[in-house]
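What you see is the complex with one protein chain gone and the rest in place.
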Amino acid sequence: MPKTYTFPMGGIHVNKYKNTSDISIEFAGLPEFVTIPVKQHIGAPSKIIVNKGDKVKVGTLLADFDGVVSSDVHSSVSGEIVKMEALPNANGYEETMITIKVEGDEWEPSIDRSPDVVKEINFTPEEIVQKIRESGIVGMGGAGFPTPIKTSIPEGKKAEILIINGIECEPFLTADDRLMQEYAERIIMGARVLNRALGIQNAVIAIDENKPKAIDELQRLSKLYIGVNVRVCKTKYPQGGEKQLIKAITGKEIPSGKLPIDVGCVVQNVGTTFAVYEAVLKNKPLFERIITVSGNACANPANYRVRVGTPVSFLIEKTKTSMDDVEKVILGGPMMGTTITNINAPTTKLTSGVLLFKGAEFNKHHQTNCIRCGKCAGACPIGLRPFAIKDAFLHNSGVVELKELHALDCIECGCCAYSCPAHLPLLDYCKLSKQELRKK
Amino acid sequence: MDNLIWLNTLVLGGVAFVAALVLYFVSRRFYVAPDETAEKIAAELPQANCGGCGYAGCSDFASACSKADENGFANLYCPVGGAKVMSKVAKIKGFSAAKKKPSVAVLHCQGTCSQAPAKVIYDAVSSCRIANQISVGKSGCPQGCLHLGDCVKVCKFGALSFDEETQMPVVDRKKCTSCGACVKACPRGLFEIRELSAKGALLYVACRNTQKGAAARKNCLSACIGCQKCSKLNSEIKVENNLSTIPMSVDADEWGQQLAEACPTKAIVYKEKAHA
Partner (left out) sequence: MLKVSTNPHMQTTRDTKSLMFDVVIALMPAAIAALLFFGVDALRVILTSVAACVMFEYLACRYWLKNGNTTTDYSAVITGLLLAYNLPSTMPCWMILIGAFVAIILAKICFGGLGCNIFNPALVGRVFLFISFPVQMTVWPKPYLFRMFSPDGETGATTLRMIKSISQTADSSQAMYAFEDLPEYWEMFVGNTGGCIGEVSALALLLGFGYMLWRRVISWHIPVVFIGTVLLLTSVLYWTTGNAKFLPLAHIFSGGLMLGAIFMATDYTTSPMTIKGQVIYAVMGGILTVIIRAFSAYPEGISFAILIMNAFVPLIDKFAVQRYFGEKK
């Protein structure tokens, strides 16, 4: 067994439920309508450049980035734009979305649709960043931070290592796992493209132990490419957290309030890396992604290739699940994902999973008294003391104490709330404390 | 034996003497001159330490009053004590008191569980702020009450109570001091400190929903649908973003009855003087 890497502080072991890791990626199909939100990233909403009634093709630019922290949005289907107005998103709040009536499946001619893997990189770093920007790529791990910003190193800083985050520590999700199993070579090429953009020759693909097939495949292929290495990490939550991953691979800790680049690291999700490969070498903008549809209420769990804007309900129907059995629908993983109320809401570039749950295991458990066991502090990968943050927040001790407790460093992984034997909503208190601190 | 008594007396007396000396010098060293005006003002204040004035507490407000010049003093107001207390404070300072009409907190939502039935089950910590982040709330109205009572928890005067039947907070106008704690607590800003009319009546639009009429109506039978009936009656009322707002210049005593009756969804609320 090769050496495994991990982070030293906190963390928890959760049930994996990776029952979809051997199910191949399948195209979800085209719905009748897609609704594409113009804001699928952190930062300013994009500027719409199309009009109602316009005919669009797959990959046509719909909205242009507006400001530095913003991203392009492309059409994921071909058809006619029927509506451009505020529609309820997954949480029920209204957001500007472009509704397209699907007609056929006609792609922009510039997209290279051949199945061959392109292995030549004939671009300068600037061209690569430009192409990434034009393709609307954002961090697909869930944060949605525009990738072009991450790939252009600010002045005075230097990237030393590129870490491709192939760790899917959330239970149920297997989208990245399948991607690595089926498109390993393309991911390696994506890593090389990113390496070129960063001007370095050092990429590490980190995978957790419970994906033996992906590890084998990538290890075999990485031997053919200089500068790309595979590192196996321990299966532990939240191994895929940026700070934890950097600590595991390089041994460096990002100081409070700093970014990975401050310790010379750039971390990209495998999904993002794959999108970068397609964008730069195949001219294909980001308009589809892999989504795991699973959960204990899901009749036929599967990994789908889904066009952005496909309604969640379309995917649920595809698995032949009756909504009568479902108590909870979650976008993302069970640890950090959010429940949704509107199943007609579209999937976005950031949706890594649609999980359908029922039963006691995935509901909130009965809360009891805090018994001061300290298990939350033991589980916190940042070394916070969630019990103290909870007390400080509830007793209104003020922002000074919350600041002393480093509440702002919380990565909201949920380890504290998971491990609490009294089932207290510790993460909620941490989140509220962070808001309290940010307000001041 | 005698020696022992003497020894004890001496030792204990000595310790007491030294301690007294230390206390004396420390109190001299860290002496803070009392602000007499501030103390006088503080004596007049309600001492609820609610923070409604914008200061940390009553003594903080008192020292701010004592330091303020005439212009600065005009901006200081204790909403809890109201005009009565402020005139006393003004007398101490020798300034004229700022004139403010009596006011109460009003809730701009009528989304009770019968008017805006629940469409989802909320199963998380009982906090409006958390609920506001993770969903639009039970009724589906993105600007409506979340029914978890953050406002009730912050009210220091017992003026807000939670009606289990309607799942809505209720303002007791008799007890409300218009300190504004609920205004700050509500993540959707549904509270407003609203002045009472000359006869002590209230007139306001109990809705903050800016969705189009049909969308708003789908979630809540009491929503303002932006029909503009009220603005046709009184041109001072403006309907913007499908939502009507009644400015304070519309006299509640004169228009209240008429406007409330005209509103098709009963979103306009007219309440006469609260009787004891």
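Letters A and B mark the chains as written, and numbering starts fresh at 1 in each.
One rule holds for everything that comes next: a contact is a pair of C-beta atoms (placed from the backbone, for glycine too) under 8 Å apart; a residue touches a chain by one contact, two chains touch by 3 or more.
Just so it is clear, the structure is predicted and the values come from calculations on it, not from any experiment.
From the options A:I249, A:V266, A:M336 or A:L350, the residue with contact to the unseen chain in the full assembly is A:M336. Residue A:C373 is the one among A:I49, A:A299 or A:C373 that touches the chain not shown.
One of A:E134, A:E160, A:E182 or A:D409 touches the chain omitted from the figure, and that residue is A:D409. Residue-level contact of chain A with the missing chain is found at 9, 12, 14-15, 171, 243, 247, 253-256, 258, 326-330, 334-341, 343, 357, 361-365, 368-374, 377-378, 381-385, 387-388, 406, 409, 412, 414, 417-423, 425, 427-428, 431.
In the full complex, chain B touches the omitted chain through residues 118-125, 130-131, 134-135.
Here is the rule we use: only the chains that are shown with their structure count from here on.
Remark: chain B residues 119-120, 123-125, 127, 129-130, 133-137, 140, 142, 211 touch chain A in the complex.
If you check the complex, the residues on chain A that touch chain B are 88, 91-94, 338-341, 363-364, 425, 428-429, 431-432, 435.
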